[in-house]
Structure formats: structure tokens, C-alpha cells
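Excluded from the complex is one protein chain; the other protein chains are retained at their positions.
Here is chain A:
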Amino acid sequence: MRGIGLLFAALSALGLSVVAQATGAPKIMVNDAKVQGEGFPRVLAEYAFFQDGGAREPSDRVHAYELNTPLFSDGAEKLRYIYVPEGAKLDADGDGLLQFPVGSAIIKTFAFGEGEDQRYIETRVLLHRADGWLALPYRWNEEQTEARLALAGGRVPITTPSGEKISYRIPNKNQCKACHSVDGEVIPIGPKARNLSAEWLSEMHDSGRLDAVPEGANALPKWSDASASTDRRARAYLDVNCAHCHRPGGGASNSGLDLSWEQTDAFAIGINKPPVAAGRGAGGLLVSIEPGKPDKSILVHRMNSDEPGVAMPELGRSTIDHEAVKLMRDWIAEMGE
């Protein structure tokens, strides 16, 4: 009992609210005032999304989730959570983005290294406040005990899973928005019903966190799943990795290129489409996608580059996703058959 008492005292000192469960074990509640209030909390622990300072054990109503096809981030492992406050629930919106009530949060930690050697680099949070979503990046310390607000982002030397030594970029607050926006408003990107497993959605529904499991749930294949068609895998990858900007209202809307899953117009997804503002990024090639000719397709060229000004996406990666480049090559080659 003394141990638990000490823990209680320590947690209270951190300003965390604790309630005793029936088992007697402490149950940490998320600090709604920090999620919904004004200002930018200076350390991640202020939100109490996790029971421990190291952010390993989620608090009450904080749920881990995974995506069928994730965003490539230099091979970082990502630990994703959503938080839905007491008395509120998510609403499904077809196969698209789940609708989060005010007071919700999405938490994503980027980690490198296996097992004992795993190190957290940064944790990004999206807070749904009354005046809209707010995106903030937090950077972990060497000791892995605290993540501090990094409004201006930063760079960290990292060795990727493929063994490349890189200068990993933690995005600044505005760069968070660069991807997370439509028509200038910040929005989540990842938790779309089509990219979430039916099991997870059912669990959320059964526990009262989600109004319904929608049609089209789990429709997006795992892009690495060889049993799915090349076309579906490629379109899934492009939807997740590119369409947050390359869609109407997105950061790259002026390019006229729309790589979202819903788009069916061949020209809009880049087939025989000349570049608009690609500059040297076009690499001397004439169209985004030339069916049957991956080597003549700007899309492959830019995904296969790690050079700023050429590489796409512009933000969020310093290395090349070689597997994905291969998938795009296969996809474009198949178009010529």
C-alpha cells in the first residue's frame, strides 16, 4: 500500500487526476482542461494521455489503433492512439475520416530501434478544441523521460531500420498543418474508416466509443499485401502518402493533381498530365504518369529522390521508400499492358 500511496502522491504532484478502480489499481484520467483549454502545454505529460512519463501505458479512454496502410516516415515505428472524452463518441462518416467530438485528441509517437533499444524521437498530438483542431509536436529527451513542446521542430541524427544514417526532421507546428489541412483548416488525416480494421471499429462501437461501423470500413488494402491487386495497393499508398496535399483544398491543390482514393479521373491522378509548378522536380519528364513507362513518369522520379526540391512528399521523409517506388513502377508498367 505504501508504494501505491507514494505513486498517488507523485501523480498528484504532477497535477494528474487519479481515481481508484475496483481492483484498487490507479486509473489515470486524461486532463481535459489541457486538451480543450487555450495555449500550448510545454510537456506532453501535462495532458496525461499516458499513465507513465515515458508514454508507454495509455490512460483511461486512450485507445491504440493501427492503419492498414500507413504514411512512410523514414521507417519510423509509430504508436497511434485516439482519445475520446467521457460522454462523447466518434461518428462514422462513410468510409472517410471518423468525426471526432470536441475534446478528442489523436496522439502519435515516432520511434526508432528494436526492443530494448527502441527510442522515442517525437510525439505529435492533434487536439480538437472548440475553435478547431490544433497540431503540436513534442520532442523526447535523451533519458526518454519527458517530451517537450518543439514548436519550431528540430533535427535528430537517426539510423533508419534499413541502416541509413539521416538527419531526421521533427516538423514545426506550421509543417504539421501543411499536411493536416483542407481549405486552410487543420484536420486529422489517418483515422479514415476505410483504412481501419473492421475489428477495431467493432470494438470501438461495442464499447460505446463509435456510433456505427460504416460501410466501406477496412476497404483500403495493406499496401504491402501482395494478395491485393497492384492497382489497389498503389492507390492505397498514394491516398495515404500523397493525397493530404494532392487533393482539392489541400496544400498542393494548385497542381491539379488529385491522388485521393476517391478520384477516378485518369488525368486528375496524373495519367498523361503535364506538370504545372514542378520546376526541376519534373526531372526533364513530360507527364506525372506515362502508362507503361515508369522511367518516364514524374511520380516515380520524385518518389525515388531524397533531394529537397525534388523529393515528394516535400515533408516527412529524408529517405526513399524503395518498396513503394517498386510498387509504383509495377503499377505504371501494368498500365501499358
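Just so it is clear, a contact is a pair of C-beta atoms (placed from the backbone, for glycine too) under 8 Å apart; a residue touches a chain by one contact, two chains touch by 3 or more; residues count from 1.
Here, contacts and distances are computed from a predicted model.
Undergrad: If you had to name the missing chain as UniProt does, which of "Sugar ABC transporter permease", "ATP synthase subunit b", "Right handed beta helix domain-containing protein" or "Protein-glutamate O-methyltransferase CheR" would it be?
TA: Answer from the record: the omitted chain is "Right handed beta helix domain-containing protein".
Undergrad: Any idea which of A:Gln175, A:Ser260, A:Asn304 or A:Thr319 touches the chain not displayed?
TA: Candidates A:Gln175, A:Ser260, A:Asn304 or A:Thr319; residue touching the omitted chain: A:Gln175.
Undergrad: Among A:Ala88, A:Val102, A:Leu315 or A:Ala333, which one is in touch with the chain left out?
TA: Of these options, the touching residue for the absent chain is A:Leu315.
Undergrad: Determine which one of A:Leu151, A:Ala198 or A:Ala212 touches the chain that has been left out.
TA: Of the listed residues, the one touching the omitted chain is A:Leu151.
Undergrad: By the contact criterion defined above, which parts of chain A meet the unshown chain? Give residue numbers in ascending order.
TA: Touch set of chain A with respect to the missing chain: 151-155, 167, 169, 172-175, 177-178, 184, 248, 251, 253-254, 256, 267, 273-287, 298, 307-309, 314-315, 318.
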